[in-house]
Structure formats: C-alpha cells, structure tokens
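Every protein chain of the complex appears in place save one, which is left out.
Going by the order they are written in, the chains are A, B and C; count residues from 1 in each one.
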Amino acid sequence: MKKFLGITLGILTAIGGFVDIGDLVANALVGSRFGMSLAWVVLLGVLGICVFAEMSGRIAAVSRRAVFDLVRERLGPRAGLVNLGASFLILALTVAAEIGGAALALELATGVDYLVWVPAVAFAAWLVMWRVKFETLERVFGLAGLALVIFIVALWQLGPDWGQLWEQATRPAPPRDEGLPTYFYYAIALLGGAMTPYEVFFFSSGGVEEKWTRRDLSVARANVLVGFPLGGLLSLAIAACAATVFLPAHVQVDSLGQMVLPVALGAGQVGLALVILGVFAATFGATLEVALSSGYSLSQYFGWQWGKFVRPREAARFHATILVVVIVATALVLTTIDPIMVTEYSLVFAAAALPLTYLPVLLIANDRDYMQDKVNGRFSNTLGTAFMILLIVVSIAAIPLMLATKAGQ
Amino acid sequence: MTAARVVHAQLHLLDRQVVRARDGRLVCKVDDLELALDDDGRPYVTAILMGPLALGPRVGGVLGRLMAGAARLLGATAPPRIPMEHVSRIAGAVHVGGDLEPPALEHWVRTHLVEPIPGARHENE
Amino acid sequence: MRMSDLIARPVVDSAGEVVGQVADVRLVQDGPMLRQVQHAFRVAGLIVVTRHTGRLFGYERGPAVKGPWLVRKVLRALHRNTRYVTWEQVGGIDGQDIVLRVTKDRLPAVSWLYREGGP
Partner (left out) sequence: MRRRWAAGLAVALVAGCSSPAWNDRDYELKAAESAEAVGSAVEAVRLAVGGDGRLTRPYLKVLLTGAAEQVQGVNDQFGGVQPPSERARRLGERLLEVTERAEKAVAGLLTEVRRDRVADPAGAVRELAGLGRTLRRFQEEHG
C-alpha cells in the first residue's frame, strides 16, 4: 500500500497535465472530428513527457534542484526571464481555465450556473495550497481523478466497432472533409497538451517537496512509468468515446457538457456521477498543480525560498505569488471569458515555448556536477535529442499554423 | 597538497542557487560576483552579490533598468553581499554558512501580507 | 568591479585586431587568504569566443563532459575558434575593450586546457 501511495505524485501530475480542462475538451473534439487518426500524437506525447519527466525527477532526486532552477542556470538571466514571462502568462491563463473547468463540473452536477461556483472553487483551492500538506493534496486529488477511468468502462459498454477504431488509429491522415493544416494544428495542440512544461515544473518541484533522495530514484521512475501512460490511456479513451458517439453524428464537441455525454450514454447515471467527480478532481487538481507551478517557477528563477515543506511565513514571496495568481485568475474567469477557449489557445502558445524548458533539462541531466554518476545513458540521450529536434520544429510551426487555420476552424 | 580547485564563473557560479549550509534553506541566486585586485593587480572574487541591483544590470534593457529602479525606489543603494569566506561548498548549489538577514522584499511581504493570514506560522496539516 | 563587467566584454589583441568577446572566466582557488579560512578564487584566464553564439552550455570544456552526441557536435562546431587567454596576457581595460599584450595567433585553443600536461 505504501508503495502504491508513493506513485500518487505521478498520477496527480499526469491527471492534472493530460486530462485538465483543455485536454479533456481537445481530446473529445479531436475524437469527434478526426476519429482515432491522431492517436499517434498522444502516444508520442506520452513517450516525450516520460523521457523528460524521468530526467527532471532524477535531477530532483540527486541534486535537489527543480526544473526552473536549471532553466535560468543554463539559459542565463535574460533568456531565462523570457521563458519565465512566457511561462508565467500561460500558467496564469491556465489557472483561470482550470478554475472555470472545476466550476463547470459543479454546474453539470447541480444545474447551478458555473459563475456562482467560481469564487468558491478559487477560495477552496487557495485554502488547500495554504494549509494542506503536499502529500495529502497529491493523494486525495490524484486518486479522485482516477474516477475518469469510467471513460474506459463507458467505451466498452458503448460497444464500438473496434475494427474501425483500430483502422483510424493505424491510418494517420485526416478524414476526407478535414484539411491537412487543421490536422497538424490539432496534432500540435495535443502534443503541447501532453508535454505542457508545467508538468515537469510540478513533477520536479514535487519531488523536492517530498524530499526525494538517491534512494528514491526507483520511486521517481515508477511515478513516471505509471502516471503518464495512465494519463495517455485516459486521453485515448476520451477520444475513442467521442469517435464512437459523435463522429457518425457529425457533432463537433465544444463544451464540457457534450464531452461527458458518451459516458452518460454508455454507463448511465452512475457513470455520469463518476465522470463529473473525475472531471472535478482533475480540474481542481490541475488548479493546484498550475497555481503551485506559478509559485515554483517565479521563486526558482529568483532563488527565493519556496515550497510547502516550510511554514508559509518562511516562504512568504512564494505564497504571495500563488495568492495573487489565484485572485487574478478568478477575476479573469468572472469576466465570463470562455475557459475552454482560453486553454485551447494557451496549449498552442505553450507548444511554442517547449524547447526553452526542455533543453536545459537535457543539458543538466548530462552534467556530472549535478548528477555525479547518475547522468543520462545513451538511451535517454538519443530519445531526448530526437524530441528536442521535434520540439523545435513544433515550436516554429505552432503559431503560423494557428493563424493559418484560424485556430483549427 | 592537492592542486588548487578550478571553476568557471559563468558555468559553476553565476545563476546558481545559494542555500544555507545549516538547514538547506534557499537563500538567493548568485546574481553576480564582486571582484577586488590582489597585490599583483590580479582580480579575485570577494563576495556573492544578490538582489535586483545585481541582477538588473545583467538582464539589461528596459526590464533590467526597471528591476534596479524598483529596488532603488524601495531604498536599496547597493546589492546585499555574501562574503566568499562563508562559502563552504560549490556543487549543484552554493552552500553558505553564517547568519543572513532575510531580503527586504521577503521581509516586507512576510510582515504585511502573509503573517496577517491565519495559519502562516503553523506547519501544514 | 563585478564579474559581469568582464563577461561579454570585447577583446582586442596587441595589434588592435578583434579577438572576440569574453564568454566565461576561469577561476583558480589560489588567491589571497580570506579571513584565514580559505583561499580566494583568483581570475586565471578568460575564455574568448569569436562571435556571440549564446551560452557555451559547458560543452566546450573538452573530454570531461559527456552529452548527447548531436548537441556536442553542434556546439563544438560553433566554438571551434574559441580561444583561451591567461590573465598574464591581459594588458588592461581600455574603455570598452580588454586589450591583450600578445597577438591573436599566440593564443591557444580552449581545448588546450584539457590536454595532458596542460596548466
């Protein structure tokens, strides 16, 4: 049991990273428009995030340094500041979207307008970050997010044409009524969603919060190898559900309510209750993950004391950052801006900034000053380099593709 | 006697995290290094400099000036320094001994914003 | 004086020819005693790059560093003209530039630092 609870950091990171509000809807939308023909991107994203999360977990365990520490150390103060500005903007937007997402889940459960729930969700999230121990937070929300497994059950009960899903998945090309640029635009959005930088900010900082040491290297690795593939599996199940129910009916999913419909149709009211619980846990967990990440990245750039392993007064600037981010994000959601649209955009912007985060991780994982005998092997380096090339291509293509396809319309 | 240790300023010192050797608390980044000249006119490192007045000039541009300007507005005249003799280890982080004043901003945020909120002084549950 | 005053400063040789700019500063712990505790880090030399190619990432330091093959190759190609200047070869600072006592062709490549029998 203790071993099992040891991997909840990976599960929370992955649930909050893979199946947060933006990805929930993006996966369902992609499933409803492209069937399973973009499944390869999710698999690629799982592999990529595993490679880099493993490196950043290893760095955290061996040197007790988290990712944004390394970003400034290797990119220098100026490029580091550019990355910080970009990341911070994306993080603040994402916090807004996640708060909105959790409130939308409550709306689905109660029928009461989501705007009413927004202040309550934001306050609860802040209170949890202020008072609850890191490990408790990670266990409660990581495990509650597992309710999303209902997507897999529902898919099975919907009784899809497995042969057809498989055929879509093995034929990676857009369906006849979709264009190639749109196809690649969504490929980038999915890859950006799978490899969002805050996943490694959070995962490595979480490792430091949990006081990982060299003895925990196997725990770190287990976290990566269980958490992220699980997140990927859920993403695929969401897309498959949408492909089964919505693709034949020509419905293009654009809301959280539509996104959970296949589960309700497949698994009934119990399924509906579970999926709403899962969505709430995932988005609320993501709120915590992203808001904490904003504190982590700012503090780690400037070298401030951060973390929940000290009393709040001893990490005053860290907690103040989180408080301000939550307040600003709440104000943003209350303007009634569509939270789902906000993440769709921030996913693509995040994709454009990926190399700036992952290059320093790759470099430090090779540095004996930090890693002593635990530097990258040839396997990690080969995969890491291949992904660096891919990420550079993605980052160059992301924004032009967004403009060319009018954000995938 | 072993050969004298060699490090590179940019690679091993600048922008590294400074931690308090006693308990691992995070102090600051190595924002810059202070140099003095020895009897033969050769420069050597006397202290680690921290804070916006050290980082601002390195960032440069409008942002860098803004950073330094904000610090001056709050009454800072020179960046806080940690003398090199307090440095006990240079590795993935720079470990320093001695007692350090909390930086001005941390102090201000602590007393004016964080401590008034209930629970600020307690361990998390 | 601060370390950042040295880094990124242009370097010219005794004939007035541009060598490049300072990318990193090599420090050796054999300076004056600090409060009888330890020796200070003394500036031993400058690593000078021909053009601004960003940070060195540590890959120019020779065989001691292992890294992804491709990244290593790219950085090595970018820094093939990187030179090492000992502090003794530095004449002084003239306005913006660091002026050397020797000509450019007398400066060793940085990889010389890591050869057997190097300093």
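Everything below uses one rule, namely that a contact is a pair of C-beta atoms (placed from the backbone, for glycine too) under 8 Å apart; a residue touches a chain by one contact, two chains touch by 3 or more.
These numbers come from a predicted model, not from an experiment.
Counted over the whole complex, the shown chains touched by the missing one are A.
Among A:110, A:336 or A:372, the one in contact with the hidden chain is A:110. Set against the missing chain, the residues A:252, A:336 or A:372 yield one that touches it, A:252. The hidden chain makes contact, of the residues A:96, A:208, A:333 or A:402, with A:402.
Checked against the hidden chain, the listed residues A:124, A:265, A:324 or A:390 yield one contact partner: A:265. Panel shows chain A; residues 82, 85-86, 89, 107-111, 245-246, 249-252, 254-255, 257-258, 260-261, 264-265, 268-269, 272-273, 276, 345, 349, 352, 399, 402-403, 406-407, 409 of it touch the chain omitted from the view.
The criterion applied here is as follows: only the chains that are shown with their structure count from here on.
Distance between chain A and chain C, defined via averaged C-alpha coordinates, is recorded as 42 Å. Taking each chain's centre as the average of its CA atoms, chain B and chain C sit 24 Å apart. Here the CA centre of chain A is 33 Å from the CA centre of chain B.
Looking at chain C, residues 55, 58 sit in touch with two or more other chains. Multi-chain contact residues of chain B, defined as those touching 2 or more other chains: 58. Against chain C, in their complex, chain B makes its touches with residues 4-11, 13-14, 32-39, 42-46, 49, 54, 57-58, 83-85.
Residue ranges on chain A touching chain B, taken from their complex, read 62-65, 69, 72-73, 76-78, 80-81, 130-134, 136, 299, 301-306, 308, 310-314, 316-317, 319-320, 323, 369-370. If you check the complex, the residues on chain A that touch chain C are 74-76, 362-363, 366-368, 375-376, 381-382, 384-385, 388.
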